[in-house]
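The complex appears here minus one protein chain, its other protein chains still in place.
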Amino acid sequence: MSVDAVGARIDARAWGWRHAGRSDWALSGIDLIIAPGERVLLLGASGAGKSTFLHALAGVLGGDDDGEAHGELLVDNQAPNIVRGRVGLLLQDPDAQVILARVGDDVAFGCENLGVPRDEIWRRVDAALTAVGLALPLDHPTSALSGGQKQRLALAGLLAMQPGLLLLDEPTANLDSDGVQEVRAAVETVVAKTGATLVVIEHRVSIWRELVDRVIVFSAGGGVLADGTPDRVLAEQGESLAAAGVWVPGFPPARPVRAARRDTNAVLTTEALVIGRNARAVHGEPIAVELEGGRALAITGPNGSGKSTLALTIGGLLPPVTGTVSAAGLANGGAEEPISWKSKELLTRIGTVFQDPEHQFVAATVRDELAVGPRALGLPEHEIEARIAHLAERLRLGALLSANPFTLSGGEKRRLSVATVLATRPPLVILDEPTFGQDSRTWQELVALLAELLDDGTSIVAVTHDREFIAAIADQELQLVVPTRARRDDGESAR
Amino acid sequence: MATAIEVPAVEQHSKPKPPSRWRVIDIVVASVIAVAVGLVYFSWNLIYSPASAPLQAALPGLQALVYGVWLIGGVLGGLIIRKPGAALYVSLVAATVSALLGSQWGLLTLESGLVQGLGAELIFLAFRYSNWRPIVAVLAGAASGLALGINDLVLWFPGATLLFAVIYISSAIVSGALIAGLGSWFLVRGLAATGALSRFASGRQATVDA
Partner (left out) sequence: MSVLTPIKGTQAVYRLNPVSKLAASAIISLTLVLSIDWVSAGVALALQIVIFFWAGIGLRPFFRRTVPIWIAAALGGFTMLLYGRASGETYFQFLLIQISDGSIELAIATTLRMLAIALPAVVLFITIDPTDLADGLAQIVRLPARFVLGALAGLRLIGLFAEDWRSLELARRARGIADRGRLRRFWGQAFALLVLSIRRGAKLATAMEARGFGAPIERSWARESRLRSADGVLVALAIAISATAVTVSVLTGNWNFIAAQS
C-alpha cells in the first residue's frame, strides 16, 4: 500500500478572521506561502491567533454564524472546506479526539467519511497504526489508552486519510514526558514516509526544533512578525518570545533564589501506608513519607504508579487502604489523621490544588471563588476583602475579579486555583502537576511563588514529571514505580 | 501588515431567519446534553416514587407536580441549540439513554420522550424558532407537561377516575412550566455565563463582548 501523498501547498493573502460576537480581529493581514513538504513551527504569544489559523486551514472554523473572514486562504489553490480530506488536524486534548470505542473503528472513521471502499479502509488502518507505533488489536478499547497513546491514535486516524497537510495544534501540551517522546517520534516517521507538509504549534520549541526547517512567528492581533530558518528567527526573536511565554532553548525562565534552610519539625509522616482507590491497593508494599516544615517533596513516576492517589491520600481526600497518615504537626491537638478531619478543618491545614483547575471551581465569579474558603471559615467581611485583594495582586488576577472562572485562559485558571488554596493559608500545600502545559511565564511566576511559600515555612508536596521544576523547588524526591502485577491494560489509573 | 483594516469583504446582511441546518457541533453538543439529561432522568426514575408519595397520598394525581424533571430535555435542547427539531431530538435521545440504563418502562420510555419533546417543539415552532425569552420556555414546558399527562393517562392509567385525570394533567402542566420551562431557562443563562456555549447563539447573546 503506497502512502506517497505529495505535500499540500498553503497560500495566504492578507487573510484575517474575526469570531462572531467579538469586536477585535483574531488575526489579520496574514501573508505567507508554505511550499509542499515544508515543515514549519508556528510561534507567538497566546492570543496571536495561531490556533485559529490552523483551524481555518483544516476547514473547521465554521461558516457565517461562527465568524467572518477577509482576504484569501488556500490549500492547493482551493478553499479549505472543499479539500477536507487533504488536511489532517491534531488537537491538544487527547480525550476529546477519541471518537469511537474500539481502536480499529476510531482509525477507520476518517476513511469512512471520505467514502473509501471497505477493503481499502482496513488496509489503511493497519498501515496507519504501524506507522505511529501502536501495535494494538483492532478491538482494543480506546478508553484504556494513555494520553500519549490517544494522541498517536488520533494521528493514525488522520494518517489513514492520507493527508497532504499535517497540522498539529499543541499536540504534546497535555502529555507527560514519555507521551511527548512517543508522539514526536510518530510524527517524525509519518512526515518522513509521506512527505506531507507539516505545521506545528507548540510553546516548547526544543521538542520540534530538529524536525522543522522553518519558523514563523505571529504577532498578537496582527500578522506575521518573523519568518525564516529556525536559527535565524530564534536568534532574532528569542528574547521577546521567551518574555511572551514561549520555551525558547537558550532563554530559560529565571530560577528563584532560595533563602537559607532552617531547622524545622516534622509536619506529616506515614505509618505502613498502603494507598489505593475503592479499597483496591495500587502497590502491595507500604510507602514511607516524611515531611518537614518549609520543605518540598516531589512525587515522581510513570503513568499508573499511583502518584495522584498518593497525593490525594496525604491530603486527606482519599482513605488509605491500610496504614495511617499522621499529621500531628497540623492537627492542633485534635485527631491526627487528615482523612478524619472535617472539610472545614482541612481548609486551614492542608490545601490541595487539582491537576485540572476546572474541577475546583464552585463560584460564578473569580472574586467569589477566592472568597469561598474564607467564608466557609466564617471570617469577618473586611478580613475576606483584605485577603482577596492581596491574592489578586500577588497572582495578577486583579483585572479578572468579576469574570466567570470558566472563561479564563489556561494559565489564569491555574493561578486562580492556586490562589483559592492560599486564601486560607494552610501550612501544607499539595499540588498535582502544577506546571502541566504551562507557558514559561506562568511557570516562572508559579515557581517564584512556591519558593516564597517555602521560605515562609509552608511545606509543599508536588506530583510532577517536570525535571526543571524539581530542580528549582524540591528538597526531596519520592519515586514511585508501576506495580508489576498491575500491568494489565484495562486503564484503571492510566492517564 | 499588522493593522486591522476594515475590509468589508463579507456582507453584513441581517438574517431574518436563523440558519436551520444543523452543524456537527449542534449534533454533538445536543447529544451530550441529552446524555446528561438522560442520566438525570435515570436517577429520577429511581427516586421519584418516595419523593412523590406524599403528594400522591394527599391528592391522587398530584404526584405529577414533580414530573417536570422528565420534561427538561426538550426545553433545554431547544433553548441551547435553537434549531428546528432540537427539542424533539434531545428529548428522544435523553429518553433513549434512560431506557438503555434500565428504565422500568422499557421501549415506551422512547415513546414518552417523543411525545413530550413534540410538545415543546410545537411551541418553539409556533414562535418560528426566533423567540427564546422566558415566557416561551415556560409555554414549551407547559406543552410538554400536557403531552406527558395525556400520554400517561392513556397508556398507564386507563382505568383511573376523571378527578384523577384532571389533577394529574394540571399538575403535569404546572410542573412542566416551572421545572422544565423556567428551570431550563435559568440553566441556559448559567451555562452561557461560563462561556461553554460560545459557539452558539444562545451563548453569545447572553455574554457581553469581551
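A and B are the chain letters, set down in written order, and residue numbers restart from 1 in every chain.
Heads up, the rule we're going with is that contacts are C-beta pairs under 8 Å (C-beta built on N, C-alpha and C of every residue); 3 or more make two chains touch, one makes a residue touch a chain.
None of the values given here were measured: they were computed from a predicted structure.
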Identified contact with the non-displayed chain, of A:G115, A:P137, A:G333 or A:P380: A:G115
Hidden partner chain, touching residue among A:T420, A:T442 or A:T464: A:T420
Options A:D93, A:D178, A:E336 or A:E452, residue touching the unrepresented chain: A:D93
Residue of A:A58, A:V180 or A:I207 touching the missing chain in the full complex: A:A58
Contacts of chain B with the absent chain, listed as residue ranges: 22-25, 27-36, 39-40, 45-46, 49, 56, 59-60, 89, 93, 97, 99-108, 153-161, 163-165, 187, 190-191, 194, 196-197, 199
Positions on chain A where the hidden chain makes contact: 55, 58-60, 81, 84-85, 87-89, 91, 93, 95-102, 104-105, 108-118, 121-122, 125, 141, 143, 154, 157-158, 161, 312, 315, 317-318, 342-344, 346-347, 351-352, 354, 356, 358-362, 372-373, 376-377, 406, 420, 424
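Just so it is clear, only the chains that are shown with their structure count from here on.
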Whole-Å gap separating chain A and chain B, where each centre is the average of the chain's CA atoms: 35
Chain A residues within the chain B interface of the complex: 14, 16, 20-25, 28-31, 62-66, 68-71, 219, 221-224, 364, 404-407
Residues on chain B engaged by chain A in the complex (per definition of touch): 1-5, 7, 9-10, 18-19, 23, 25, 190, 193-196, 198-199, 201, 204, 207, 209-210
